[in-house]
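Apart from one protein chain that is not included, each protein chain of the complex appears where it belongs.
Naming follows writing order (A, B and C), and every chain is counted from residue 1.
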Amino acid sequence: MATMTMLEAVRHTLHEEMARDERVMVLGQDVGTLGGVFRATEGLRDRFGAERVVDTPLSEGAIVGASLGLAWAGMVPVAEIQFLGFTHQAFHQVAGQLARIRARSGGRHGCQATLRAPFGGGVRAPELHSDSLEAQFAQCAGLKIAAPASAADAKGLLTAAIRDPDPVLVLEPLRGYRAIKDDVPEGEHIVPFGRAREVRGGDDCVIIAWSAMVQTCLRAALEVEEESGASIGVLDLRTLVPLDVEAIVAAAERTGRVVVAQEAPPTAGFASEVVATVQEEAFYALEAPIARVSGFDTPYPPAMLEERWVPDVSRVAAAVRRTLEARA
Amino acid sequence: MATMTMLEAVRHTLHEEMARDERVMVLGQDVGTLGGVFRATEGLRDRFGAERVVDTPLSEGAIVGASLGLAWAGMVPVAEIQFLGFTHQAFHQVAGQLARIRARSGGRHGCQATLRAPFGGGVRAPELHSDSLEAQFAQCAGLKIAAPASAADAKGLLTAAIRDPDPVLVLEPLRGYRAIKDDVPEGEHIVPFGRAREVRGGDDCVIIAWSAMVQTCLRAALEVEEESGASIGVLDLRTLVPLDVEAIVAAAERTGRVVVAQEAPPTAGFASEVVATVQEEAFYALEAPIARVSGFDTPYPPAMLEERWVPDVSRVAAAVRRTLEARA
Amino acid sequence: MLRARRWSTRLFNLQRQGRMGTTAPIDGEEAAVVGSAAAMDPAVDWAVPQYREPVGLSRFGDRVLLHTILYHLGHPDAGAYPPDIHVFPTQISIAAQIPHAVGLAWGLRLRGEPGAVLCYFGDGATSEGDFYEAANLAGVVRAPVILLCVNNSWAISTPVRLQTAAGSIADKAAAAGIPGVRVDGNDVVAVREATAAARRRALAGEGPTLIEAVTYRMGPHTTADDPTRYVPPEELAAWAERDPIARLGTRLEQAGLWDDDRQRAAEEDADRRFDAAFDAAQATPLRDDVFIDTAYASPTPQLERQRRLLHDERSRGAG
Partner (left out) sequence: MLRARRWSTRLFNLQRQGRMGTTAPIDGEEAAVVGSAAAMDPAVDWAVPQYREPVGLSRFGDRVLLHTILYHLGHPDAGAYPPDIHVFPTQISIAAQIPHAVGLAWGLRLRGEPGAVLCYFGDGATSEGDFYEAANLAGVVRAPVILLCVNNSWAISTPVRLQTAAGSIADKAAAAGIPGVRVDGNDVVAVREATAAARRRALAGEGPTLIEAVTYRMGPHTTADDPTRYVPPEELAAWAERDPIARLGTRLEQAGLWDDDRQRAAEEDADRRFDAAFDAAQATPLRDDVFIDTAYASPTPQLERQRRLLHDERSRGAG
């Protein structure tokens, strides 16, 4: 065990996976000499050479599209997209190509490629750097999506992603890169996809979240628990696709009261999917409407307003209180 | 009143709007000389000239991106994207640019541009021609989305879209182009955004849908009503953004039993949004879990399997029966 | 070439009889497709096509025809080429295959494998960002790829003149800093030679080449198209004079290498092969839930739940 920030865990994992398997390569904008704008790829270029750690032109479509070809040639590409917002430039390649190539080839040949991208708000970044776009990718059947909330999971899920035979989008929370720090297992550490993590148990209400919102929800849970004595659980989904329906349903059935928190705008956000799943599978256990906490149905605002926009502890706590108070 | 197919209604509307306002222009692939691959723009080029009806290069990104600039210059562009699947090539322009330009300009200057695209399955089209991607666009705050289910609404909603000061995506159901035929009001006909249409009333269960699925649901409602005597309503959302929450909630409260049907894959589809909204706003009226009927969490399959994939009357009817039978 | 046309015609006729989905006839473009494929070594090289070329790619294996038929039938195994057939599944999204071809070529080099990649696309495709981005990347990493534009003068109803103001498609190579070559796409020998030269460059580590094969789409865009609405008849007639198959036939006849008997024999052979492939295609098994098995390496729990639902509802519906 070593204590690491999420960023360190990502870097450490890339080093380990590149050392373990010579087919693994890293490509993207500024990932080589600079070591990435956040230094997630620092040291890789010196250690593994410019052929396997490639500073590409400023072309997200080509980075993602070439990754498919590289994978078919037997490489294992790990592409960094500088910010999740700029995956939109490659959306046709992700949705129409990487996600579909296995089906298109009749199951014969998949695409073992990983896309890493930082996302999420709270660090006063410029426009288009903070958006939470996971739901758009969750509609791309054939793609998997991991969204670690801890440094340990950043390692375990990234390792699983790189070794997964299907294309995986790994979402890394911008504001967690340095702020989230915890114990990371040394050596091989794989967190299997589709298994949620019970961050804390709770019998009266469960808050479901992923990525950086997990920390926010944990604080909200403690706050409400302290003030009310109610027992509030927090469930970290870890991967959105595949989704751990069992764990979600079990938590909903145990508590009867559910809050789902996300940073994205509410309309068609991934929280809606979680809500729909809970009410489909655990309807009779529900004692209160499932509450969503989200951003707003507006573009992510400029820095001066982002604190109003990104759901914070007080908004999550308010939703938990509302849910606890709702008549059964 | 004149009876028209949806395709005729679209064409007729484009003619009317171009005649009414000389700033309206049509651009896209093959929209000019050919009159569009479905003939939706037939006759426009001869009537309004090649300056206002433009055969563009094969560049969705440039078509959509240029539309923003055209709108800022005072034109009113109506761009045809040949199939919705190919809006992905322009996704960065739709999501990051058209949808956000009003917010980016501090509210000063929007983007009066319409994007039309056929979508949906059931006509044995090649790959990427049949996908229902509306949920991905519904997460693009700043964009509006219309999805007419009748020829009359194809006119009323397209007219509203062209005149709307915000960017609008108009989804036109491929299999409805010729198969859906109804009475279309002559002269100016505007269907305001955000008002759902009660296709048929019903007290025991309501099926919520949009676009071509409305017809499927109508048939399913009749089938179940006939066999069981239960009274089944059908609500056509007409626009996904803005969403008519009031009508949805009223129908849910009246019936207590709700089915939401879509063609898209279930995970993060727009049906999940409708479900989340219903359970949030009408929780205490619900007598059964809200059922979703969807495609599958796979890429849309090749023609030989699409009948298995696209939700049909029997699958919707099965969901309605299940919902009616569920204990309260 | 003759085979490609014959097979394309057979597909077309089957579509007209309602026994086949939309097809995109190759008529007129045989020299560009077959000639370029002829320069490749199917044991080590790869072909990455759009949708019009596969019928002309039997150089890469007899099975390519079977898969092409499966494709137009709408069968899910269409893209399931066995590992020894180095052909990418048919691409519908215009230009989207170009970055794949570049990545594949780049990857072959990184893996120390000997092949080059031949990527096909149309004149229309050269307006898409994917084309430029991929060509530019290929130039930077010196990928052993041949970017072969089949400039058939049309993208559905859009003539090249409205596609670009560039002097030629080959001129676009300058944007990527790679050689751009223009070749008579109706001259099978010229196409093969240009491709062979590009392949030599690729294998010598000198990087990509853009080849523009100038030809003409003599038929409709697809079976769903009505080209009489936009193709000037004089233009079509002028190109018909330059029909690549007739042209090669004349050359070979003059050299005493071709005659009516051989022609007939070749046609019969093509038909026999087509019939056999069509039978094989029709006999290819189809599982009605195969889409659940081919979305991921193994189905997610949600997909297994959806499979059960599918079967329940079907059996209920049938019952």
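What we mean here is this: a contact is a pair of C-beta atoms (placed from the backbone, for glycine too) under 8 Å apart; a residue touches a chain by one contact, two chains touch by 3 or more.
Just so we're clear, the structure is a prediction, and the values are computed from it rather than from any experiment.
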Using the contact definition given at the top, list the shown chains touched by the missing chain.
-> A, B, C
Pick from B:G43, B:G201 or B:P242: which residue touches the chain that isn't shown?
-> B:P242
Contact residue for the chain not shown (choose from B:E80, B:D153 or B:D166) | B:D166
Where C:S58, C:S127 or C:T195 are the choices, the one touching the absent chain is C:S127
Among A:Q29, A:T114, A:Q139 or A:T323, residue touching the chain not depicted | A:Q29
Hidden partner chain, residues of chain C it touches | 127-133, 136, 139-140, 142, 162-167, 171-172, 174-178, 207
Residues from chain A at the interface with the omitted partner, ascending = 29-30, 32-35, 37, 55-62, 85-86, 89, 124-129, 266-267, 296-299, 301-306, 308-309, 314-315, 318
Absent-chain interface as seen on chain B, which is shown = 23, 25, 51-52, 54, 56-57, 59, 61-62, 64-75, 77, 92-93, 96-97, 101-108, 110, 141-142, 144, 164-166, 194, 241-243, 245-246
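As a working rule, only the chains that are shown with their structure count from here on.
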What topology does the chain contact graph adopt: line, ring, star, complete, or other?
-> complete
Euclidean distance of C-alpha centroids - chain B vs chain C, Å | 34
The distance between the C-alpha centres of chain A and chain C, rounded to whole Å, is 38
Just curious, how far off is chain B from chain A if you go by their C-alpha centres, in Å?
-> 30
Mark out which residues of chain B touch at least two other chains, giving numbers and ranges.
-> 85-86, 89, 127-128, 267, 296-299, 301
Multi-partner residues of chain C (each touching 2 or more other chains) = 76, 78, 93, 129-130, 290-291, 294-295, 300, 302
